[in-house]
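I have a structure here, written as structure tokens, and I will follow up with some questions on it.
Removed from the display is one protein chain of the complex; every other protein chain stays in position.
For subunit A:
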Amino acid sequence: MNPGLTFATAGRVLRQVRTDHRTIALIIVVPCVLLGLLAWIYTGTPVFDRIGPALLGVFPMVVMFIVTSVATLRERQSGTLERLLTTPMGKGDFMIGYAVGFGLLAVVQAVVATGFAVWVCDLDVAGPLWLLVVVAVADAVLGTALGLLASGFARTEFQAVQFMPAFILPQFLLCGLLIPRELLPPLLEWISNLLPLSYAVDAMKEITRNTDPFSAVAGDLGIVLGFIVGALALASLTLSRRSA
């Protein structure tokens, strides 16, 4: 691991996104539109205050998962990944570079989405707003780490895109967004305990409910970070210097 190489990669990833204005717009605008839509659907009910925070945790992960898995697949197919691995660039520099680059993009996304949810959609948040952003960025990095892992198993773009429903939808259904996790059938609750998105959503809910959510959020964030490290470690096994 070499910080210079990691940041060179993060900068390169961001420069690539910079030339793609439509992707930037989608990353920033789509979460706001969906949040606004839900707030509108549930006008006059308390439902939005329950699912709004969960969605703030879901969006960064889903978006970064898709962006990363497609970007990494492109690196494999274009030969740039193979070429980079013949240089002093290590697998860690490559992966952490992606995580840092998309993590920075997630900061922008999280700030805009959180601001929109709170000031336009009137989401009630008891805890500090900045903590919502911190958790959102951790979710985004989780999405990037899972995307790096998933791209190792995709041979085509079609497969890479199909990994979204395969990797993400089950987590989405079981994370406590539809009904609180403790009300799930026992087996499903147990499965839900094994999935990283559950903890991201728990953290978001804590922040919106408690004025002093720090200790609960720290625990959830710790688990999310564990998943990030685990996913990156597994993903590094799929990046091999030699191929047949």
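FYI, a contact is a pair of C-beta atoms (placed from the backbone, for glycine too) under 8 Å apart; a residue touches a chain by one contact, two chains touch by 3 or more; residues count from 1.
In the analysis below, contacts and distances are computed from a predicted model.
> Which of the following is the UniProt-recorded protein name of the chain this complex doesn't show: "Electron transfer flavoprotein subunit beta", "Protein-export membrane protein SecF", "biotin carboxylase" or "ABC-2 type transport system ATP-binding protein"?
The record names the chain that does not appear here as "ABC-2 type transport system ATP-binding protein".
> Looking at A:4, A:46 or A:185, which makes contact with the chain not pictured?
For the chain that is not drawn, the touching residue is A:4.
> In the complete assembly, which of A:51, A:84 or A:175 touches the absent chain?
A:84
> Contacts of subunit A with the missing chain: which residues?
4-5, 8, 12, 15-16, 19-20, 78-80, 82-89, 241-244
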